[in-house]
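All protein chains but one are shown in place.
The letters A, B, C and D name the chains in turn, as written, and every chain counts its residues from 1.
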Amino acid sequence: MKQEHTQHRSKRYGMVIDLDKCTGCGACMVACFSENNVPFKKDETDKRLSITWMKVYRIDNGRDFPNNQVCYIPRPCQHCAGQHEGHSPCVSVCPATATDYSRETGIVSQIYTRCFGCRYCMGACPYHARYFNWWDPVWPEGMEKYLSPNVSPRMRGVVEKCSFCFHRYQLARDKAYANRRKDVKEADYQTACTQACPAGAITFGDLNNPGHAVHQIVKPNDHVVKNKAGISIIGKSQNPNVFRMLERLGTNTKVYYLSSREWVRKAGDNYIADEKPEDMFAEQKKH
Amino acid sequence: MKLSRRCFLSFVVGGAAGTALSPLPWKLTDDLSIWSQNWSWTPVPPDGEYTQVNSTCTLCPGGCGIGIRKAGKRAVKIEGLAGHPVNDGGVCLLGLSGLQLLYGPARVKTPLKRTGKRGGGQWQAISWKQAIKEVTEKLKELRKKNQPQSLASIGPNGSGTVSALISRFMKAYGSSNDMKMASKLDSDEQALFLTQGIQNGMVGADVENADFILSFGCAVLDGYGSPVRMFRANSRWKENSATLIQIEPRQSNTAAKADQWLPINPGGEADLALAMANIIIKENLYNSSFVSDNCDGLNSFVQMLYENYMPEDAARRIGIDVQTIIDLAHRFATAARPLAINGYGKGQNPSNLKETLAIHALNALVGNIGKKGGITGLSAYDYIRWPKVVTDTVAAAGLKESRLDGAGTNAFPHAKSLPNRFFDKLSAGNTSIQALLVAEANPCYSMPDTAKIKRVFDSIPFIVSFSSFMDETAMMADLILPNHTFLERYEDVPVKAGLTAPIVGLCRPAVEPQWDTLDLGDALIRIAQSIGGSVGAAFPWKNYKTCLKQTLADQWKDLEKKGYWMPSQSLQADADSKNKAGGKSGRYVLMDGTLETIYMAQDAPLEGDSRSYSMLLMPYDTIRITSLQIGAPPFVMKTVPDTVLKGQDGFIEINKKEATEMGFKQGQAVIVTTPIGEARVRVHLSSGLAPGVIAMPRGLGHTAYDDYLAGKGVNINQLIGPVEDPASGLDTALGIRAKLAKA
Amino acid sequence: MLPFCFEWVYDMGHFVFHGGLWYALSIIGMGMTYCVIKSVIDTIKGGKGNHLH
Amino acid sequence: MDSALIPEGVKRCSLWKFLLALSITSGVLLWGVIAMLLCWIKGLNQTNMNDYYGFALWIWADLAVIALGGGAFFSGLLKYIIGKDELKNLINYAVLIGFICYSSALLILAIDVGQPMRSWFIFWHANIHSMLTEVAFCLSCYFAVLTIEYIPLILENRQINKVPFFHHLAHNMHGVMAIFAATGAFLSFFHQGSLGGVAGVLFGRPFAFRDHILIWPYTFFLFTWSAAAFGPCFTLFITWMTEKITRKKLVKDKPILLLAKISGWMIVTYMVVKSIDTWYWATHTAPSLGFNWEFFFKNNPLYGKTMLFSEIILGGWIPGLLLIFRPTRENSVTRTTAFFLGMAGVCINRWVMVLQTMAVPVMSFDSWAMYIPSWQEVATTILPVAYGVILVMISYRYLPIFPQEKELNPIEGSAGSVDKQVGQTPAGDDSPLQPAQI
Partner (left out) sequence: MSGNVEHKSDDVNHDAKEASSADQTSMTTSGSGSYILLFFLLGLALSMVAGWVVFPKLLYTQKKQPLDFNHKLHLKEVDSDCASCHFFREDGTFSGVPALEQCLDCHYEKLGESVEETLFVEQYVDKGRQVPWLVYSRQPDCVFFSHSAHIYGANLECRTCHGDIGHSESLKPYEENRITGYSKNIWGSNIAGLKQATWDRMKMDDCAQCHETAGIHDSSVQTGRDACFVCHK
């Protein structure tokens, strides 16, 4: 089948973030801002109006002093595959094909010049990974000098989001072509947040490539499995400490998280009453 | 009538049909669509050849290697330098936003001369020639009056050539009032001298190789030491299942990520460390071979502990139960490679000497001195070997006058510089300072009791700032001689931030100077040369770069190539032996007369009485807000959570339960009052703070810089006054008593 | 929208949706054209339109 | 003065009164236009929308007016396709209301998008998988249909109708209206549905997400059904209001009761399905995604179970039952109450499907997001209301909207007496009622 054929040759770029190592320092956020020409305003304290492709959430276990425990969760765009590859919550709803899913890389793209700002994709994304340019981006005089030529600055009225630093893939491909190589090396394509993270908490690479570190940590299941609710789960991690955010919804994200703490892993999804993460696939395990 | 209307209509219809058949509407639509996709006012970054300049970041004492990525002539991104011994590719958010400082609106773009009232922000742009002339004239005048000692300087707490040039200038000029901003390095240095006899020492902590880390309030994950290195160490601890225990009243990032968070009463670090020492010795858990071979004064140390630091008493004072202390002592002493580190927060403020000594003693008891995974007293390898300054008579006379801050006197024999005492003196009415040079420091913002500091500044007749940015201190200056930013200049960066081996990084220009600025070194050289005489003679270099090259001599090539230089072991040993005071070589003093006085002394009380001020206000450090002389750039401010800053309002953290009892709701406006001042803030109810403690971040409440920073939140230094550590003379305030009331 | 648009794909979805769109548009268009032409003819004929409604 | 334009055989208020009312409403309109221009010129930062509320008041207003405007397609369907000829007495007004609703919806959408100049990309670069594309296609086509249905009405103005071409055009368009109406009904079925689909396909938003039949989530069918059910309520309610304001009986009871009855049965059947859907969602869909249904109605200041109760019982079952039982249907108080409750019910439904969907935290550590619209949003939402009132005023005054008006309100004397009548109630005006002149 065609699907199998493309899957065979395709890459699925993804990320695993070690929440034990993440210290919530915010370097990933700033690395992303400066890599991707993210605009800023004089007041960025209204976090619902603050463009942060990569956003670090602070969560706690809800207990009082001194039993409070804290974990930081960096959240880039999750690059969902959806129920069948490419059926991401946002890609499927964009009326103008401004956001797309690439079978070659598994990356969800956003074309700012195509987007006309209906914001349906933002409503569709449960991760709040999409941001709208409520204002025309303005850099204080002189500061536009640091803008990177590799990422196109956006205009007012369009949606933007993390692209897994796709321009770095483009540059890596250029480099590969120049060296008469076919493939992009793991080290040649790393996102800005991965590169900057002082704790080394982020691992990025091709989830389909067993040679890549991200594959080795995540150990994604090659087969699509169905959970209790009949939702297809693509690339389910076989590492017990690895989880994805809102996996139950079937978004099939390509950003994985690693934590040794159970309450953190449980915070990745919603559970009713006494459900446990491991119950989700109870029936499959019996087979 | 009818005819013409019909004809007209028919004409219009024909026109419409013709238009539709012509490319006009279609091409116009397409072009308008392209126009609407590419608004002319959306910047289009010009492309160019991609190159990278490797340099060293000087925005904090961490000394990370950075690579500045360029497109054509523009710097477009700062990245961590892979393979660099300090940070190996990682980089913090401040370093990443460095370009916003370079190209930012807060830059002082040309020499400025004050025209209006001081602090009024009215300036006249002047040429460098005139700027140098004005400084020179003033300084010459003071020397003419035989008052060279009335010139003071405030410089960075560093040990590179820039800091040395300032000191050299002061010496040649004839003033001993050469102030350096104080930090944890000062208290470390004093402790090293007292325990190991090391002069000019710095504490290296082999954090990477420790497996049980007891952090006494250090913001390990919020900018302590060399921040990126600490992050990396933390990751290594996680990989190796090492244990990190964080001791502090507030659940900081470090506490949040630690394996155990031990909230104790503020200021209880020394008590806890000494109580642990007590237990370790009593239960014979200490490393007896190391102690007997290397340590002096064990018996008197033990006696002192038994008299003053019994676990029960300490437990009461620090607010945890005895069993916790005992457990902690056991775990520490029995760990394979335990390590205790100290320095509250980022270590930007000095620590109490007693606390420092206590924690060093704890390390000594487990034989953790100069060992893998332990702490090492290093003496900075001093590569600056300039010819001695020859002073003229004016200078010689001036130098005979004692320092205003009393550093080096009998009261504080080991202190080098005590800026807090300097300002106290001036504030108390001393008018001996007629001129002040400020470089790479922002005392009007970062020293406690800013109102007082500003009053002092107001009273000094002539102030020159060398700041690259329009910061609070530059605002108070009469003349600003703007320095290049770190991306436009050369500088040697000796890293002292807790590394186990000394490293000297090279900061070098990534781009052409963006504005009419001048390297601080060059400015000093020019000023000295234009003063002439012996002052000029002390600065024989053509420019700063020549000076730097000559100073680093053999190492220059290496530095240029690699971007950093690690002095070889033999050089280090050489430095070590030179700096060791006679007789103490290789020994560790647990107790002697001086130490006893320190250990037995009462802690300096916090300002304010507990009756009218029921709570304790503590500043806290977070890596999301820069708090040293550099103001946070917009990107950094963008990461500040809305529980710390909302709009222009800063937040104060308070224990959730306590706040509820007091009737405060999340986000409510309150007035926080301390003996020093008051401020309007909003409350953030936290589950991570001990009751009775309230906390505010350092780094907010700037009044200068740009609209992206100024006026946001409250500068905690407005609320906190200095608390002088009687042992060191340093300001070691870790908080102040305070009260909260509804606004 | 049209087969020469970049986004066009020859698949069921496009046939159905764009088919529906063009179907509706053509009914509207043809209907209106019919009305206009017939009205023009009626007008020219001298307005002897039927009014049996 | 404008008597020549006023349909023959009916009385209208004096021109100055009409103009006064018109200018007051225009003031409101102007306020909305200013807000609209602000949004276009300065951008959407003028709103209180944010990255959590990409869809907010405007999208609700869109959904609501389209649901309420559903009376047009449904009565058209009943008249032209099913053959309920009685409804011809209501259809003009239904068409006018529909036209107002749909043009308003398009206007609001044009304000709502970040780059209005590029909004045609939704057609040109259409992504057919998107429910919004379907909405755009059908909405604009149906708006064209409504315009076509409205044009003959305009052409029937006394003066315009004198022009032979327009006279014929009106006539000919009436002749083929059934085809247009059928096309409109077909289109309306899809866009009402796809507006429901807009929320129902959001599989990242468990509050809105529903299982599918073919490519359409249940909300697709629920929305169509509810628009057909509640749209007539709105048409009838507005007719009632117009009657109250003009102090005239404009439509006979028979068509009103007929439409009310049909609407009642539509509501009741809708409520059966809606209740089943809600039950299935609460007990199956939501739990399978990890949510207890009560979660969606807790821990926030607005969205409680009262909301659910208001929507299903107060705004659903009660109006439905009031309309299917003859005594309550024939009693004008209970009937009108039912219309009002029904309208409120469908508006609440559209509100929760848009705004509650946005408000609900999905990530376990996220929090409820509340939102208060800015004045610009409110003004631009009121703008279409003012525009609608103006269009109704003008249409009522100059066009023969209500075929039964003349019969129900016979005028003594000749048609020329219209001029003399002073002190009549202004048409479509909401100024204090004047003594009726019947």
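Observations, loosely collected:
Just so it is clear, a contact is a pair of C-beta atoms (placed from the backbone, for glycine too) under 8 Å apart; a residue touches a chain by one contact, two chains touch by 3 or more.
Because the structure is a prediction, the values reported are computed rather than measured.
Within the set A:D174, A:D222, A:E262 or A:E278, the residue that contacts the chain not displayed is A:D174. Here one chain is not drawn; of A:D43, A:D60 or A:D100, the residue touching it is A:D100.
Not every partner is drawn; the one left out touches chain A at residues 6, 10, 85-87, 91, 97, 100-105, 107, 109, 111-114, 150-153, 163, 166-167, 169-171, 173-180. Residues of chain C that touch the chain left out of the display are 4, 6-9, 11, 43-44, 46-48, 51, 53.
Contact between chain B and the unshown chain involves residues 2-3, 6-8, 10-19, 21-24, 27-28, 31-32, 34-35, 37-38, 40, 42, 44-45, 47-50.
Methods note: only the chains that are shown with their structure count from here on.
Two chain pairs are in question, A-B and B-D; the one with more C-beta pairs in contact is A-B. One finds 26 Å separating the Cα centroids of chain C and chain D.
Per-chain CA centroids place chain A at a distance of 40 Å from chain D. Residues of chain C found to touch two or more other chains are 7.
Residue positions of chain A touching 2 or more other chains, listed in rising order: 46, 50, 97, 114, 136, 155. Contact residues on chain D toward chain A in their complex (touch as defined above): 43-45, 49-55, 112-116, 118-119, 121-122, 125-127, 129-133, 136, 198, 201-206, 287-292, 357-358, 362-366, 369.
In the complex of the two chains, the chain D residues touching chain B come out as 115, 117-118. Of all residues in chain A, only 18, 20-21, 23-27, 29-31, 33-35, 37, 40, 42-47, 50, 52, 56, 58, 60, 62-66, 68-72, 113-114, 136-137, 139-149, 153-155, 192, 195-201 touch chain B in the complex they form.
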